[in-house]
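There's a structure below that I have some questions on.
Note that one protein chain is taken out, while the other chains of the complex remain in position.
The chains carry the letters A, B and C, assigned in the order they are written, with residues numbered from 1 in each.
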Amino acid sequence: MVIPNSTNGLGDAVLDLDGLDALIGALRADGHLVIGPVLRDNAITLAEVESVVDLPAGWGVDAGPGRYRVRRRSDDAVFGHSAGPQSWKSFLHPSRRTLVSSDSGGFHVPDEPAAKYAFLGARACDIAAIAKLTQVLRSTGRTPFVVAAQCTEPGEVCFCASMRTGPAVESGYDVALTERIDDEGHRFLASAGTPAGAALLARLPGRAAQERDVVLAESDVAAAADRMGRVMPEVDLRALLAASRDSAHWESVAQRCLTCGNCTMVCPTCFCATTEDVTDLSGGHAERAQRWASCFEIDFSGLHGGAVRTSGASRYRQWMTHKLGTWHDQFGTSGCVGCGRCIAWCPVGIDITAEAAALTDLLGGRP
Amino acid sequence: MATDPWLPVAHRVRRRRVETKDSATLVLAPVADRLPVFRPGQFAMLYAHGIGEVPISISDIPAGGVLVHTIRAVGAVSRALHSAEPGAVLGVRGPFGTAWDVDRAEGGDLLLVAGGIGLAPLRPALRHALEHRSSYRRVTLVVGARTPSDLLYDDELRHWDSLADVDVVVTVDHAADGWTGRVGVVTEPLASIPLDATRTTAMLCGPEPMMRYCARTLLGRGVPDEGVQVSLERNMQCGTGVCGHCQLGPLLLCRDGPVVDLPVATPLMLVKEL
Amino acid sequence: MTHQSRTLHVAGLARVEGEGALHVRTKGARVEEVRLNIYEPPRFFEALLRGRDYREPPDITARICGICPVAYQMSACRAVEDACGVEVDGQLRALRRLLYCGEWISSHALHIYLLHAPDFLGFPDGIAMARAQRSLVERGLALKKAGNSVMSAIGGRAIHPVNVRLGGFYRVPTAAELRPLAEQLRQALDDAVATVGWVSGFDFPDLDVPHRLMALRDTSGYPLDRGIPHVTTGRSFPPAEFSSHVVEHQVPHSTALHARLDGQLFLVGPLARYSLNSDRLSPVAAQVATAAGLGAQCLNPFRSIVVRAVEVVYAVEEALRIIADYERPKPFIEVDHRAGVGHGTTEAPRGLLYHRYELDAGGAVLSADIVPPTSQNQAAIEDDLTHLVTGALGLDDHALTHLCEQAIRNYDPCISCSAHFLDLTVERG
Partner (left out) sequence: MELPSLAVWKFTSCDGCQLTLLDCEDELLELAGRVRISHFLEVSGVVEPGPHDVSIVEGSVTTEDEVERIRSIRAQSRVLVVVGACATSGGIQALRNFGDVAEFRSVVYADPSLIESLATSTPISAHVEVDYELRGCPIDRRQLLEVLSAFLVGREPDLPDTSVCTECKRRGLTCVAVADGTPCLGPVTHAGCGALCPAVNRGCYGCFGPMTGANVPALIPLLRRCGMDDGEVDRVFRTFNAAAPEWA
């Protein structure tokens, strides 16, 4: 159902829950493995979604430093929750994968067919993270079909607005949905971002979007920007971190930091990986596999003779400096998208925005 | 040609030469596909079946896709590589990383300072200079080793020493019977060797503290900051900047190194546990 | 045959769980002493439990024995729950039985195939047996694996499961999660039935144990996770009276305590369980027991291997039944502490396992008492060995040693358990 008068010329539609179900159905019919939010183990996690009933209707999230609770919402919104424990990294950069195998016949790359993913409900911060991850890993695989969910409900730990990655999704999506529940019912403004997205929308039952739908959606998203739970200091973070290498502040973080690595694991852009060599008892068949690593692991910087970064302070400094500072040097952009996962999922609630603010204060506000 | 960055290219050990009690030089010939040509200072990831893969510098660059690596046995993987006998097949990925900027030294003095196994990555640079001898003024090689028996390439050292147009200074920490050469750390000869400081390009490779002291000595003698290159070492697993292990501040050493200009390296080397 | 004195000493009894030694001293035709030495160093569990929180005994006592940790967890849960006035029933109880079935399958399969069968077939050990009859041992390992899969699925892992708590579990599986397990168990049932057929064909010396046998008997079903102690003499008593009937005393040569039942030698374990509960077997188990020539009772310790095999069939069938009837319950019921004493009796693979805890009003353990199967059996085993050796003095030391070891393995003693075992010495005088 294509409406030709939308801004990008591709057409906006308004879907109801049946329309969303049809969208999931159409993606599945096209052979996509649709991944989206589902309620599992007291959290909104990412898993295969077969129909709209799998979505966490009516569940919201209260998050804080080291704290995450799902809660019942007063409505039945399916995207009314902020970031959960997982990110799309789990699918684009799996926590473990075989790289090569070696046997008497030589070296082989495993030829498992790559899944044809469709990501349902990705936020602006997530989409920014997908772009960063793809850049760093120079991914050449199949790009997922992205159905974005515009963020109208930022959480207590969110700060995408200050990282300039959200709340509005501006690119990197095929279809963007803005969910709204009011007197006129439960509906989604669907805008296509690519021809593939437009083609998909054209197959769905829905009505054409009117001016009013678009205005409401835009104002909902704009309002979200003002409701971010956190802000990153408005300073040159790259310079701040470079100037803070010898700061005594790292020691104060180290007192609190467990060096457990949770922040790196939940971060949607943290890409570090360790290679493992696996052999069977015969030794004839060997494999090299890769698993998520963390700069908090003592072996991470291991050299013959010992690890470079043994203190907790140096390991926290490495992480935060890389996220906010040296990522710019290495990849020309920030490593942080402001999703707040590291804040919520740090068991002791260490807050990257607060630590950046503390470093800023220590340098008199001017790195 | 390997398309997947993780796919090693099979090479067969053609020759193995024992250098010292724990080091050996392997000459590797491609089994089928060749890797692109290495430049002095670059490294390869060498894979021993089932044991693992580690970064090893190119230590000579003959023609025909043949690779030469000198390996010191320190752990399981380096031990397996070190003991690979002729006929054995190893996996190789590369070339990776930055190279010694031999061109920049043209027209001036070239000083190479090696500590221990650090001579291996510098040998191709020296060979290059000797092949293009007329492009350089004075060429000096300073080599430090723990004991005389730890010196790599002893025949070659003697050969270079016999050449009129290269100065070779060898020093050992601990002398052994019959050793008539210098005893002491490598910084000592640096303080006294003839040097046209402002026109000198120095390439340093060895343990980090050694490189720091050498750099300080050279700067003290007036060698410009930007005239010094160092080869840095960190844990490396991918060689392609996607594993994150080799970070040193802003640098991904497998990509932005191992060879780094001193002005970039100094502030980083000075930070503890960076 | 000479009438000299001799001493037989088996240091490091093999193919038993834990380590112990056997010492036999004879003079002429008389056996002067048989000592099952348990040199398992003491670990003082009952002492270190004092002052612990009432929720801790299941995890702590599991560490008494790596062979039957579920048994310890179950008896501990039952005892503490008893003290707190809580009874776990319905689907949660069924899940506990399922977990326990896993341990029976795994523990029995290990004993049958790797430890006991080689004795009957003349192999020095299961590894040598595997070299000759690989597919047979593979079948045993597959069976064992099925048991371990059950424990991993329900308990989180096979040894010292992490998912057991007072009142139930930390997390209960969904019915869908149990489906692959049922697949594996259906294959295991065939293997278990084949095992009974295989072991029932072994040669068994004629021998009936003269002792009383004691096992649990429940209102329905073969006893696993609960029941009332019954004795072959026909009497029974509630678990709370266990310590007034079963009295442990210390013997100088052992770190395991010896026990008597009303002053008499007695045995717990598969023979006892079967002899007191053969009417309670599941259909296939009952059928294969009959086909294997077992009557209503089995008193021949050598035939314990057949009984174990029948019990594996039972455990597999029971596991399948539980899975078929499964409806996901809430993971646990609350167990609030109160001052009091609780008793827990369950059937470990090696026999009745009794726990008793006394709690204070704050929920701390004031005292703990644990009576494992092996320490109940040890005196009777020594007595049996005395008779066995008396009748076999004509054998040379090597043959006699072998006979004794085999006899000991009949009881599948678990030395680790008898925390409070084997090295055979025969002193012929």
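What to note about this one:
One rule holds in what follows: a residue touches a chain if its C-beta (ideal position, glycine included) is under 8 Å from a C-beta of that chain, and two chains touch if they have at least 3 such contacts.
Quick caveat, the model's predicted, so the values are computed rather than measured.
Within the entire complex, contacts from the absent chain reach the displayed chains A, B, C.
Residue in contact with the omitted chain (choice from A:170, A:184 or A:299): A:299. Of the candidate positions C:76, C:92 or C:110, contact with the unshown chain belongs to C:110. Interface note: of A:57, A:131 or A:260, the residue touching the hidden chain in the full complex is A:260.
By the touch rule set out above, subunit B reaches the unshown chain at residues 50-52, 75-77, 79-80. Summarising the interface, subunit A meets the missing chain with residues 40-43, 45, 66-70, 85-86, 90, 95-96, 254-262, 265-266, 274, 276-283, 286, 291-292, 294, 296-299, 310, 312, 344-345, 347-348.
Annotation for subunit C: contacts to the undisplayed chain at residues 12-19, 40-48, 50, 52-53, 56, 59-60, 63-67, 69, 110, 114-115, 124-128, 130, 134, 137-138, 141-142, 144-145, 148, 156-160, 162-163, 165, 169-171, 249-250, 252, 255, 257, 331, 405, 414, 416, 420.
Here is the rule we use: only the chains that are shown with their structure count from here on.
Averaging C-alpha coordinates per chain places the centre of subunit A 41 Å away from that of subunit B. We define each chain's centre as the mean of its Cα atoms; on that basis subunit B and subunit C are separated by 65 Å. Once the centre of each chain is set as its mean CA position, subunit A and subunit C turn out to be 52 Å apart.
Shown for subunit B are the residues in touch with two or more other chains, of which there are none.
Multi-chain contact residues of subunit C (touching two or more other chains): none found. Contacts from subunit A toward subunit B in the complex involve residues 99-100, 102, 106-109, 136-138, 242, 245-246, 271-275, 277, 279, 283, 286, 288, 290, 293, 295, 300-304, 308-311, 313-314, 318, 321-322, 325-326, 329-330. Within the complex formed with subunit A, the subunit B residues making contact are 4, 6-10, 47, 49-53, 74-75, 78, 91, 233-235, 237-238, 241-245, 247, 249-252, 256, 271-274.
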